[in-house]
Structures are given as structure tokens and as C-alpha cells.
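Missing here: one protein chain of the complex. Every other protein chain is in place.
Per-chain numbering from 1; labels A, B and C assigned in written order.
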Amino acid sequence: MITKVRSHLSQNELLLFERSSPGKRAYQLPELDVPAVDAREALGNANVREEIPGFPEVSEVEAIRHFTRLSSWNYSIDHGMYPLGSCTMKYNPRVNELVARIKGLAWAHPYQPESLSQGALQVMARLEAALAEITGMDAVTLQPAAGAHGELTGILLVRALLQQRGNPRKKILIPDSAHGTNPATAASAGYAVENIRSCEKGLLDVAALEAAVTEDVAALMVTNPNTLGVFEENIVKAAEILHRKGALLYMDGANMNALVGVARPGDFGVDVMHLNLHKTFSTPHGGGGPGSGPVAVKSVLEPFLPVPRLTRGKHGWRHDYNRPDSIGRVRAFYGNFGVLVRALAYILAYGGPGLRNATVDAVLNANYIRRKLEPHYDLPFPSPSMHEVVFSDDRQAAKGVRTGDLAKRLIDYGFHPYTVSFPTIVHGALMIEPTETEGKAELDAFIEAMISIAGEVEADPELVKTAPHSTRTSRVDEVTAARRPILRWKPPTRDAAST
Amino acid sequence: MITKVRSHLSQNELLLFERSSPGKRAYQLPELDVPAVDAREALGNANVREEIPGFPEVSEVEAIRHFTRLSSWNYSIDHGMYPLGSCTMKYNPRVNELVARIKGLAWAHPYQPESLSQGALQVMARLEAALAEITGMDAVTLQPAAGAHGELTGILLVRALLQQRGNPRKKILIPDSAHGTNPATAASAGYAVENIRSCEKGLLDVAALEAAVTEDVAALMVTNPNTLGVFEENIVKAAEILHRKGALLYMDGANMNALVGVARPGDFGVDVMHLNLHKTFSTPHGGGGPGSGPVAVKSVLEPFLPVPRLTRGKHGWRHDYNRPDSIGRVRAFYGNFGVLVRALAYILAYGGPGLRNATVDAVLNANYIRRKLEPHYDLPFPSPSMHEVVFSDDRQAAKGVRTGDLAKRLIDYGFHPYTVSFPTIVHGALMIEPTETEGKAELDAFIEAMISIAGEVEADPELVKTAPHSTRTSRVDEVTAARRPILRWKPPTRDAAST
Amino acid sequence: MLRDCGLETTAQLFSHLPEAVKLKRDLDLPKGISEYEIVEWFEARGAEGANGYASFLGAGAYRHFRPVLVDTVVSRGEFLTAYTPYQAEISQGTLTHIFEFQTMICQLTGMEVANASMYDGSTAVAEAAAMAVRLTRKGRVVVARNVHPEYREVLATFGKYQGMPVVESDYDPDTGRIDLQDLESKVDGLTAAVVIQSPNFFGIVEDVKAAAEIAHRKGALLVVAFTEAVSLGLLEPPADADIVAGELQSFALPPSYGGPYAGTIATREKHIRQMPGRLVGETRDSRGNRAFCLTLSTREQHIRREKATSNICTNQALIALMATVFMTVYGKQGLRELAEQNLAKAHYLAGKVTPRFSGPFFNEFVARTIGKSPEAANQALLEKKVIGGVPLGKYYPELADSLLLCATEMSRRADMDKVANEL
Partner (left out) sequence: MLRDCGLETTAQLFSHLPEAVKLKRDLDLPKGISEYEIVEWFEARGAEGANGYASFLGAGAYRHFRPVLVDTVVSRGEFLTAYTPYQAEISQGTLTHIFEFQTMICQLTGMEVANASMYDGSTAVAEAAAMAVRLTRKGRVVVARNVHPEYREVLATFGKYQGMPVVESDYDPDTGRIDLQDLESKVDGLTAAVVIQSPNFFGIVEDVKAAAEIAHRKGALLVVAFTEAVSLGLLEPPADADIVAGELQSFALPPSYGGPYAGTIATREKHIRQMPGRLVGETRDSRGNRAFCLTLSTREQHIRREKATSNICTNQALIALMATVFMTVYGKQGLRELAEQNLAKAHYLAGKVTPRFSGPFFNEFVARTIGKSPEAANQALLEKKVIGGVPLGKYYPELADSLLLCATEMSRRADMDKVANEL
């Protein structure tokens, strides 16, 4: 039975361009306190544009209604559980939003004198230190803007070290369970990708690894816990194998929410890793970003970190640009500072013991779901789960219902779906990550919904296959979207207007 | 056709008490920097309570979800037009929320030294001056917390003046079209109420007034424009009649949105009036308050205004408590200061010309609706409309459909209803006030909805009588609520738990 | 649109107004300014305030931490920009939180029903007295002198014009509590209500039971007021009262130069028909789902007009929501811990100065200044960026040598030590 949601009316809304009327405005500027300048005279006629065709013209109330109405079409953490595996959709504390807007921080210009930037620099320094302690690594750069950007930075560091040692090598090894950004990153850094098959426990196959690690291999990129939510129990061994051949161990830290305070990558052989502050450290996803992907390294890689590096000088913190071995910049300025503020606020709020408790709760929640859903869904890999659990749609597929259908049906039950069809080594994966911030009531409701859906698959598979039924937008035709891409609004032509 | 809304899922939510689990918490306090004190020792055993039975125990994410889910069950100005007659539901600019939270204002303590309160006092002084200019009155008190509170203050001023003149008199005259607060106020101030029948134009009947004004009459309370949205064209005459007999003219300024910049009560004979800053001056209603009901008076009433009065001293603005004729305080401190800040921000944003333009647009919008709906709904009083228009359900009542049903059906069309069944002099009133902040598109959608409903009344009255059909909560049983009042949650007893 | 209305100029919209009433000039107000200039202007006004000062002012307006969640919730347009929930089907959000508010106020005060809010504590107390008058059909009100002076002033204003004589009863000069004997002597058979405050204006916890006995013995009702809602986290609820009327500013409202705050009235079920203000009740919708709506409105002005229990219409709904969020965030444990911190801070400070009264106090107390006037002590503190206490001579000539000091969880030890040094 669906008990978590009811049907209610929801406001429609046109696109801004369709809502516009000539002359409407939502702004007012102060009067100029200097003489106006004739743009055509100052810039030359050819450099001055005509009016921007189609650009919005709405009043302030129309603007706020537009975005309020749009917002009501979204599901979010603030509505309920968001069990997207690999995404760590935990609660985003609102105090973090407040501190990120503190004037002296939000309005700090990246080029303002360092003497006037000590507050901002201290935020960064304190975060770097905390992340080093949490990961057990020696140095941290905060420059990368997201996980994938961190990966690229990390692999470039590997490359730079190996190059300095004489040969950047050719290949990056990547388990077949890896996230797509891993191989894409390797390619972006100029490496060939070699996939490593997982063993039947869903783990890194040590024998296969041993065989694959040649003098051509620059590094192994491994996610730990891996994308099945399983801790790579042979991680120390893997590191040894790699190190023996002069290769490095890169860890994708997207799943650090399973480890904080419990185990540190720096203690189990990792040479370089990235973190996703927008996962483990609670900064909000914002519908797709901004994130932040700090990279933590062992000291051997430290000389190569992007410029500038934060250092403590005579007059306080400063940016050090004199880093001859650095790979260079990976982005302008110093990183997604506003996201760093939020992540540090989170770390300060939880503190050392609190962070560990969060990890414990995250792992407990995942295991609770696993235990309750195991009778109803196929568990392809029975290894112990950490912060997430991955089922397959094997049983439901027999009725023609796939993981994507189950996910859509979950929407009718008032939940955001789990991650669908990833990792790809599981046929029809249901990847469920509850995070520590869900309470038992919400977990139980989720479990009940999943069990109920499993029942519906038996009783009425069509119901599930055509879900969702209760949303203002029913199942979306993604195929047509890709086949005949319409990527922007255009003013209606005579013909189109009649449809 | 309903085009403004579609059906979507909406999260259910239990009451906080039902959601609680022992030990959950959403707060953390800093550690005490002084020794803890044993409460039972300090206060005596008998003065210390046991734990608060049933009080909420939820986590932070549960708290935010609770209120987010609740919020999604509300309609608001930010969703769309809110044409509640007499309520002036205009857009609430968000900058006003921001300025009301500026630290030095929001954290100003009412008893802090005046030397440290000049900013706050200047806000009040500037607002008083602006309201005096807008109303054409001589002095303003900002102390009353809402319209009704302003009314009471105003009538007490009348009483105090008359008392000083020797006789407080016995009666207040009130037109039958008046808002309920007017007679309730008169009674609260110790006056008897005598109703004055409106003439067939929906206006004050001058002859009736003339007859009613005796030496017993303290004042006439009149709303102008009145609750039919019609300007009292004989207002000057009415003032003369009253003044001739030593009575005063009180104006309920709830409808000032029709007059700002166009006509000033002080110029047409009004002696005392209140304003609703939460109507005319855009401060948000917040689901029922807070408001602010400043009272503006002619100089003859000034000595009686509540203490303290704002005055300009040698060292800046200060509170003057030395007011021997004052009626005394009507509330602690100085008024709803945070609301005053918002209202002043609104006045600064619009400025003189802008305020008049807003009035013009408000009146134009109401007349536009009137013109478009006149063919479909009965217009009981054909006098020219100002900022609102009042229809009756006369035609629809023939089919058994009443104004309340039409209103509920409007909900299905994605609008908040108009004001239902007020003023009471109209049988089955539909009181529609669009305000100036609605654009033509929203007005047209509203008009279309109203016309469509008029059609439905003919075709399928039952559909209208059982509306709304699309809300998560269908028509609410208000009769049972009043008959068997349940005014608070209680822990379920054994029997109740099974229902 | 003008043309649709059959008009050519906007002036025609007003052509029916008598010429004499029309304003023939522009309003004498400057023209509109931008959002940025508005922010700048108010920031400048804010900067003329007491930023950076520690403060030991209480006396009906308290400094407490404000959980961030409060503004997060009340900034949602769905709450902020909705009207009074008359249309229940699209107002269940507001109705539900008011129902929760009513419940929590009952839980805190030990009463059976509470209304949806009043303007503030002072008007709530005056309305409670008027309610007692209606309930008892008597006219006199006895108010303790250690009730907040401004509350008493408001009561006096109400009383003066409603034919409700207000008499004051004294406090015990040693304990600072009500003088029970004096109270006993003031309450007579014509007394409708005895109004006391606990913690009282001096911060001292009253003997509610004793006052109740005195009132009830003469057939009067006991109204217990409070200004410091945080005290309810720790103090025995005034369950012997007939009506509890108080101020909720402490629950998430910054002092905001005196408002907006929110008042509350709570009472016994049997008195609800005389209760002023809005009430939300539970009911069902036509599909049988639980629903809430405004109810018992036959008490109210829009139905009963001059026979209404009060003229109140707009109340302080959004402020009540702030209080509701505050109570939710702190919850059962937190409100107690918060109250305990207040107790500890005030007792720390009291331990360093010379308290005037011996009665048990919560987070406020009266202190004597030694060797200088309260005003001089305050002046000296101001120079150290500390705002001291409220000098009491203005309200109580006999306490001209005393200050009312308040310490909350926000008070820092170092600042308290500064106060101690100057007193």
C-alpha cells in the first residue's frame, strides 16, 4: 500500500521565454553617479549588440513564482530518503549555507592581498589538515572542483611522478566495477585503460591483478569500498603488487562515507586519492553541483601538486607559486571555496567521534536494508556490505520487470529511486545507499515499499512497467530526446505554434 | 478546462508527536563555561518539572522534512494569484525579509540605551513621517500590532478626547457592510454599536447617518473604499455631519491600497484611522500574521496617543514617556518593529510616484476583472469599483451552487479563492481583490477559470458542489470540527490506536 | 487592459471621486530606490546599533540562540506568503503547524487548550483578564506589582475603558515574590482574576499554588503570565492556573527592538468558549482523511461582531511557527538543557554580585549596585562594550539602587565578570 504520498495539485508553468511580455522587469539599479557613456562611441558600432532576442522579460513576482513552481516539481533530500547508491545523499545542514554566505568570506576576492585573506586561508588550511587526518595521507590539494576533476588531478600527479622517474608508462588498470569517471579520467590523462575483471565475490581479483601489473602500468584506480559496497579486503596486497612494479595505487574516495574514522586509505597502501566533499562531507548536490574533489597524496607525490600550495609564512598563510615540479593548475584560483567552507563546517560540527559515529550509522543502515530486502531481491554478491548494498533485478526480470521499472515504481511510493543499472558488473543492479542521516522510520517505509513492489511484480507486472503513475510528468521518452535533440527553446514558428 | 495545475504526488507527514522517538535530537548547545547548577537545589524540588510529556524528539533532517512537507500542502502568493478581497494579497518583496534580519536591527533590545538605538529609531521616525504624508494626517503611532489592534487604539483615542471634553458618549455607528473587527472593537472599547444600513448604491446613507448622529454618538467607523470596493463619495459630507455633533470620523484603512497617492483621508475629513502594513505596505501575511496596524490622527487626537512617543531630542531620537493625556500603552515596547522595517523598505523601493502607480494598477486590475466577469456573475452594486469588486452568487444559487462552492472549485483550477460571504450585505458575496502585482496573464487565467466554473454550474452543478477534487485534502468537515473540538494532539489511548 | 475597461487614461479610473478629495500633487516622498540601496540604507541603520556589545538585558525580551532551521522554514514562501488558513483544503501546512503549536503550548504549560497566538505577552495577559471577567461575570482584576510593568500598563489601558478596575498587590521585599497576605487582602468577591507572573519581573519563581488557592477561595480565576518561555523547560508548569498567558519571544525571536513577538493563551477545556483568538481543530475531509481547520469561530469577530470574545483577527502566525520550529529543534531534552544552561549562567553571575531578593530565580535577578547608581554602573559597562541591566527605579522607586540582570546561554563568562566588576 502506498502510504507515504497522496495526490495534490501542482502548478503548471511555462518557460520563462513563453512567460515574457515586452517591457516587464524585475530589477532596478541605483542611478549612475558618473556620466553615462555612449556605448557605440566607446566601443565602436560593430562591437555593440542589438537587443538580446528572446531574453526574459518578467516581473519580480513572476520570477519568484516561476522558480517556486519549478521547484515544486523536484524531489529532494528535504522531501525524504534519497537512496542513490554511490551518491551519499545525506542531509545537508543549513548552518553550512549560512556560514558560506558570511560577507568577509563570500566577498573575498581571489586576488585580494593575502594580509586581508587570512580568514579564508585559515579555512582552507584547517580543512586540508582535517582531510589529511581523515584519510591518513600526507598532503591535500583543494583545487579540484569535483570528483572527476580530482581523479584527473590525481592521475596527472601519478604521471608526473613516473615521468620524473623516467617513464610515464602507458596503462591504467581499472576494475570492471568502476565508475565511468575512472576510465574517462585515465583517457583524459593520456592513458590506455585496461579493465580488471572482479572475482566472484565482487572483489579485486588479486591473481588477475598480479598478472596485469607490468612495467607498462602506471596505476590501479580502485574504489574502496568498491561500487558493490564491499571493502576490498586485499587492498594491502594489491598495493604491494603495484608498488613492487613501480606502479601506484589510486583510490576513488567516493565511498569514504563507509570509512571515515574506521579505516584510513593512507594506512592501507593508497598513494593518491580524491574525496567528494559533496558526498561524504555533506555539501549539497544542488541538482548536480557544485562539488569539490580534494586530492590527498602521500609525500612522494606532494611536489607535484597543483599550484598554488597553501603554506605558512612569516606573516601567516600564503599561496606558494614556486613549485617547479607541479603539474600546474587544474583550474583558475584555488578551488570551490564556498564548498570548502561548508565541508569544514560539517567536520567541525561532527568532530572526530561524531564522524566515526556517522560512519557506523551509515553502515548499519545499509546492512539493515540488506537484511530486510534479501528475502525479496536477488543479492548477487554475498560479501559483507559497508555503506551500500547492491541487489539485482534477477527475480523480477523473469516477469519482464527491470531495475529501471522498479525504480520508477518507487517514485509512486514517494521515494527517490536507488541508483539504477550501476555497477555494470551486476545485471540489472539496484544500488541502495541510505546514508547515516536516515532514521529507522524512513528506512522501514522504504523497505516496506520495496517489498510491496516485489509483490506487485508478481501480481501485476504491467503496473510496475508503466510507472510512475502519480507524478505530474509520467514516464519520459528519453529515446526521442536523444534521437531528435531539442536543446534550447526557440520562438514558435507559424506551424509549430498550432501544435 | 483546467490548465493551470496538474496532479502530482505530495508527501504525507505525521504530526511531530507521532514522528518522535525517544532520545532523538536536532540541537547541540555549546558547553557551559560556568559551573552547572543543580536545578532542584537552586529552585526547590517543587519548582522543577519532570520531563515534558509528549514533547517532540526528532532529528534535524526529520525536522526539516516535517516542515518542508507541511509547506508543500499550502497555497501562497509565491504560487499564484491570491485574490482575497479586503486582504490585499500583493507580492512580498524578498529584500524586505533580508533587511529585517540585519543584525543591528534584529538584535536591538527594546531597553538598550537610546544612544545605541538611533538606527532603529530612525527607521520608526521615517516610517511615521511617510505614513503621515500618505494619509494626510498629523501624527502616527506605530505601536498597534495589527489592524484590529489599531482600531481599538483609535477608538480609545476618540474616547479619551471625548472624555476630556466631558463625555465619552455611548455609541459607535458602523455601516452594515463593515468588517467584523469594527463592531468587535467598539465593544472592546466599551461602546454600544449601532449599525447603519447602506443605501442601494452600497454606500453610506447620508440621510440615515444624519438621523443617527446624536449627542450619544462618539464616532462613525467607516471603511473607505468600503468593503464593496466602492469609494464613499459622501465622505466629506459625513464628516461634516459628525463634526457638527461633536462626533469623530474613524476610518478603517484596510483598503488604503485603493487610495495611496490618489486621495488622502486627512484631506476628506477623517480624524483617526489605522493602516494595515500587512496589506497596503506588502509585509507578508505569514499564514495569519504578524501584521502591524499604525494609527494616524489629526492633531486634536495627538496628545492621547499611546506612550511612548518618538520625539527628536538634543541627542537624536528618543522615546517620550511624559505624556499626561495618553491613553497609556496598548502593548509592551514599541510595536512590531520587524514589520515596520519591511513596510519602510517597501515605501523606499516604490517611492512617491511608484506608490501612486501601484494604486492605479490595483484599481485597473479590479476593473478589468469586473468588466470580464460581469456577463457571468451578478453584480449587486453597480457603483464604480476601486481596488476590488464584489459579485454575488445569485445566478449560481439558482442551481444550488453557493459562493463557497464556487470558491472551492476555484481551488481545482489552481487559484486561491476570493473572499467568501463577505461583506454580509451582499447575499453570497464573491469579493475579489487582485492587487497591482498580478500581471495580465494571471488575471486572464483567473477570469477564464471563473467563466469556466460558471459554465460548470450550468452543466454539472454537482461537480462544483463537491469541489475541490484535486487536492490532497478534500472538502473539510468544519461542522464536526466545531461540534466535537479536538484542539490538541493527545497520545493515542488503547481504543483510539486501533482506528 | 485600460481599453478593455472602456477607458482611455488611468485618471478615468478615479473620475468618480469627488474633486475635493483627490490629491492634486505628488506625494512628498523621494522616488523609489533599488534593492541594493535599500539594503545599504538599513545596514547603515543597523550599524548605528549595539553590534559588538554584550548585553544583560532581559525584562521581557531575551537573547537566545536561534537555530538556523527557524529561518530556513519560515523563509519558505509557502509559509511566509500565505494568508490566514480559511481555505482548509489548500492550507493544511499552516493548519497543521498551528495544531502542533497549540499542542506544545499545552504540554509546556500544563493546560488543556491553547490558542493559535496573540499579538504578544502583554496583550495576551490583558485578554486573559478580560476572559476571566467574562467567565466569572465579575469585574475586578488584581495584578501583582511584580508583573512586568509594561504588561501592567497595557492591562490598565484595557481596564480603564472596559470598566474593569485593576488593583495592584504588593511583593514581598525580602523574597521578591508576591506578598500572599497582601494578595489575600486585595482579592474580594468581586474579583474576576488574579494576575501573577512566574518567573516574575524580578526573575523569581512564584508560588503559583498558593496564589491559586487565594484566588479560588474568593471565586476568582488565576491568570499566570510568563515572559521567559525558556523557563518552562525546567519549571513546574503552572497547572494550578486557570489561564496561562505569556510571551514566546524567547523561542527563536531576536529581540527585534520589541517585536514582532507572539503571545499565547492557554486554559482549561471548559473555558474555551470564552477564549479569544483563533483555534485550529482536528477533523476529517470528505474522503475520511485526517484534516485540520479553523474552528469555534463563533467566538470571533468575523462571525459574532460586537459579541465576539475579542476583536483580534490577524495574529502572529509566522512567529508562532518560529516558536514551533524552535521547540521542535530543541525538543524534550534540549529545552531542558537550554533552561539548565540559563540557570547556570544566571547563578554564576548572581554569585558575583549582590542579589536583592532571596526568592529562587531562573535567568534573571535583581542586583544592588554598591557605591554607585545603577545608571553609573551601566555607563561604566557601556565603555567596556557591555550593556548592563535595566535600572528599576523608573518602575519601582524603592528599587532605585537596583538593576534587573539577565544571563542566558549566550552570556559569556568573561562578560559576566566585567559586570561583576562594575556592580
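As a working rule, a residue touches a chain if its C-beta (ideal position, glycine included) is under 8 Å from a C-beta of that chain, and two chains touch if they have at least 3 such contacts.
Every value quoted in this text rests on a predicted model; they were computed, and no experiment measured them.
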Touch partners, limited to displayed chains, of the chain removed from view
A, B, C
Can you tell me which of A:Asp78, A:Glu128 or A:Asp271 touches the chain that was removed from the display?
A:Asp78
Residues belonging to subunit C that touch the chain removed from view:
34-36, 39, 65, 67-68, 72, 75-77, 410
By the contact definition given up top, give the residues of subunit B that touch the hidden chain.
6, 27-30, 64, 68, 93-95, 97-98
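Methods note: only the chains that are shown with their structure count from here on.
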Among the chains, which one keeps its Cα centre farthest from the Cα centre of subunit B?
A
Calculate how many whole Å lie between the centre of subunit A and the centre of subunit C, each centre taken as the average of the chain's C-alpha atoms.
46
Calculate how many whole Å lie between the centre of subunit B and the centre of subunit C, each centre taken as the average of the chain's C-alpha atoms.
20
Sequence positions of subunit C contacting 2 or more other chains:
32-35, 37, 69, 72, 77, 289
Going by the touch rule set out above, which residues of subunit A reach two or more other chains?
6, 28, 64, 68, 93-94
